[in-house]
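In this view, the complex is presented without one of its protein chains, the others remaining in place.
All chains are identified by letter, namely A and B, in their written order; residue positions are counted from 1 within each chain.
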Amino acid sequence: MTQRQTTRSRVMRRVGAAIAATIAVSTVASTGGQAASTSAAKAGGEIKIGIFDTFPGFCNNNNPANSSLMATRAIFEGLVEKTRGNDFVGLLAQSWAPSADFKTWDITLRQGVTYHNGQVFNADSVVSNMNVNSGRRAGQGIGIGTNITFGANIANFAKVSDYVVRFSLHRAQNDFLGTLYASGRLFMRADAQLATGGATGTCSTTAIGTGPFKVQSWNSNELVAVKNENYWRKDPKNPSAKLPYLDKITFTNVKEGSQRAAAVRRGTLDAGMFTSFSEGTFIKDLRQRKSVVTEFKSPNEYYPSLWLNQGKAGSPLANKNARLAVINCIDRVNYVKVRAKGETAVPKSLVGPSSVMYTTRGFGKFSVKTAKANLDAYKAETGATSLTLSMPADSSSASQANAKFLINQWAKCGITVNMVVEETAVIIAKAFNPTVPFAQQQAYDILPLLLFEGTDVAFNLPFVATNMFPTGSTNPVAGSFRGVLGGLLNLNKHLDPKVDELFFAGQAAATKASAKAKYQEGTAYLQTNGFMTSVQHGYYTLFTTKKLGGIGTLKLPEGKTQRLITNYGIDWTGVYKK
Amino acid sequence: MNILRQLLRRLIPMFSIVVIATFLLSLLMRLLPGDPAAIMIPNGTIDQQIEIAKETGLDRGLFGYYWKWFSDVFTGDFGKYYLNGGYRDLGGVIADTLPVTLMLIIYAQIVALTFAIPLGLASAYKEGKRFDRITSTVMFTTVSFPSFALALIFSLIFAVNLGWVDPIGYVSPSENLGEHLKLMILPVMSLAFGLASGYTRLLRTDVIATLKDDYVTMAASKGISNRRVLWRHVFRPSSTTLLTSAALNMGGLIGGTIVIETIFVIPGIGYEIFYSIGARQVVAMQTLIALISIGYVFFNTMVDLLTQITDPRTRERRA
Partner (left out) sequence: MPENSLSSTETAEPVIKTKKPRKTIGFYLASAWISLVMFLALFGWVLPTPQWDEASYENLGVAPFHPSHILGTTNDGYDMMASIVNGARISVIVSLVAVLIGGGIGSFIGITAAYFRGKYDFAVTMIFNIMLSIPNLVLSLALLSVLAYSDENNPASMTRRVVVLIISLIIVIIPILGRIARGSALQWGSREFVLASKSMGSKNFFIIRKHILPNVAPAILAIGFLAVGSVIIVEGSLALLGIGIPGGASWGSMLANGRGNIEYSPHEVYLPALCIAFTVISFNWFGDYVRVKLDKRESKI
């Protein structure tokens, strides 16, 4: 789900990085104050929000991109949410109970929730959603999305009672909630949306969720959502009021960052989302206008990587020294300064310090000298006379400028990297193609893409594991696609089972501490062997006009408050117009 | 029925141009590297991709594909945007977006002509004088800014600094005419500037030539006032050339609005063309672009026909 999502939104624009020294500061920003408004002031109204992605459709395998995911999340809800303290908390699920060996999980669902079309949300509904998401209904109008790989460990799921679903797993997994959370992407959809219908079905075009808003109309660049009158959540501070407060939200794709910023400043838009990876200039400018706009900034928990392809036939990157030469030749400090205007953070690991995977062991350090030594070692080992690689860039000038910057640096170390300019759709099709054999997938030598994110492992793992499907998987898709799909997201195309071993061991560990140790070992292994690297770690941010209130103040049903803002924006349920 | 015969005589070449142009488009689409169905729905199963190839005729070779597309369009099926589970019907998209773009273009043409006609006449009349030189210099400076640069400069000045208008957005005229016109100001200006200088130049040259024609000299020598000569004897014939050019621009302008619509977030057809190119939706690309081609050929033929009928001078000139 993510990979496409990111690419679609402008692949390389996000080649970037982040240290989380800023995290603490960033999340706290700006929520205070507006909580205690009277209910009369929360009268609702219509608002407009500017985003920077198109709407690709509402099915899981459409992989909505970061900012359009914000709109999608106003319509759909998942089973679990994440709090500001990085704990999982129920949303459509009420509680859960893992078995002692972490191989069976019973999820108890919330009662009294209905979809927009009146269908009752219950165990049957979860089962039919899981059938689609795991690829068990592939071909019936629903594609074999790459998201299938995320749930590859699920052996079986079944209704225990009307509101209890039991998941049985192949491998022990202590972070199964992370799989269900899927960084906020595993939504529950009504049966009517999942209905089959010829080759193409209706999953992408009909949006029926349980969320606070319903789709009124949409096209690739605009989505209009209106209040769901039967929404289930209540505001604990204002129990008599009906949620959501807003009557209508229009999400519009405003591609030009300068225009989006201008529109927020003027109030044409009530809010605008920005990415630190390519819009640092506008973010800095808006941040100074404290009297006009309020900022809601996510932690630096988005970790774009350079995926070094080792599996392609004859790839020079199969050699460790060649990979290290590429990695050690990246001047991350100046990259962040020039390309992101200092808004992103210089990475010291593949992920940021808030992640359980975080370790600085073996992470490449910029040194032309070391890189040249690596290059010489590569030449001596293989007899090659030069190192020539390819890297794609899409048609946006930001993407090409990012690529150009890196390519110039590599040239100084004696590494030639050619920029392959292609349309986004073509890059995606080439990078993730479940219909060709493993060796032909992801044909680029270096692929800059934002896939890693967040604080846990469940979401990141499929991107580095050689095969997410266990041998003997009961998933029918795995039967025919195990070799392809299981490693489809492994953009490094490495075949080293050690990586799988380390991370799977972490997921099976009995305690949090021993799990963390294994994950860090896994990260260190990826870094030491130069499987991949990171150039910057960044964040997403939302600027709103002073007219909006209630952002980030609504408590979840279980009492805690969910993360204020992520790459998919904020929760609009408790937001009102002042 | 002279007009009817003229019309028929033109219909055949017009039709064949449309056929050949759209066929060439098909060829171009087929030449793009990669399996189009796989790129359109990268997450689809092989079966789904095969079915889409079948539905669009992509599996039938160049001629089969073209024939499928052509006969579909002829029967009102304009094709689809394919998503991984579902599709958006292109007919509806065109019905929604084409009027918006046409409005934008027509406003731009009106504004451009409103400026170009007096300026062109005046600078022709004062050929070589200071007024003429200044006008043409100013015109060339504005035409030298690509429309996207003009658009962003206007947005900075009028939306951000002066705060007169909103930087983005669109409202349909039936909803709120005033707001509609206000939001159209910046995009129309960005398009009209380049157009106006082209038209001014064209009119200027044409009028200079006409001014030297014998009948104008004669009219002038008869003591008819300058203004009357300029409008009746000079502008009228010259206006044909201008209008021809304006009409011919219609097709090209639809393609030209891509950038403007993206910058000002106007839900027009240019926005859709841009999207279909980025998502490599081959069938949608073909239909949308064919629409521009057809528009071009249509306006071209109509203008040709009209000028032949109305202006004998053109007939002569075109021999």
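The definition used in the following text is that a contact is a pair of C-beta atoms (placed from the backbone, for glycine too) under 8 Å apart; a residue touches a chain by one contact, two chains touch by 3 or more.
Quick caveat, the model's predicted, so the values are computed rather than measured.
J.: Of B:Val165, B:Met184 or B:Val259, which sits in contact with the chain we cannot see?
T.: Touching the chain that is not displayed is residue B:Val259.
J.: So one chain is hidden, and I want to know which residue out of B:Trp67, B:Phe131 or B:Phe145 touches that hidden chain in the complete assembly.
T.: The single option touching the absent chain is B:Phe145.
J.: Looking at A:Asn117, A:Ser217 or A:Asn334, which makes contact with the chain not pictured?
T.: Of these options, the touching residue for the absent chain is A:Asn334.
J.: Who touches the missing chain here, A:Asn117, A:Ser217 or A:Ser397?
T.: Considering all chains, including the one not shown, the answer is A:Ser397.
J.: So that we can see where the missing chain sits, which residues of subunit B does it touch?
T.: Per the touch rule, subunit B residues meeting the hidden chain are 13, 16-18, 20-21, 24-25, 28-29, 31-33, 133, 136-137, 140-141, 143-149, 152-153, 156, 160, 191, 194-195, 197-199, 201-202, 205-206, 208-209, 212, 241, 244-246, 248-249, 251-256, 258-259, 274, 277, 285, 289, 292-294, 296-297, 300, 317-319.
J.: Of the residues in subunit A, which ones touch the absent chain?
T.: Given the touch definition above, subunit A has residues 256-258, 281-282, 285, 334, 337-339, 341, 390, 392-397, 400-401, 404-405, 408, 418-423, 430, 443-445 touching the missing chain.
In this section, only the chains that are shown with their structure count from here on.
J.: Can you name the residues of subunit B that touch subunit A in the complex?
T.: Spelled out, the residues of subunit B in touch with subunit A are 34, 38-49, 51-52, 55, 81-88, 93, 96, 152, 155-156, 159-160, 163, 166-169, 262-265, 267, 271-272, 275, 277-280.
J.: Show me the residue ranges of subunit A that touch subunit B in the complex, using the header's touch definition.
T.: 4, 50, 54, 56-57, 59, 61-63, 138-139, 141-146, 198-206, 219-222, 252-256, 258-260, 262-263, 265-266, 268-269, 395, 423-426, 428-430, 432-435
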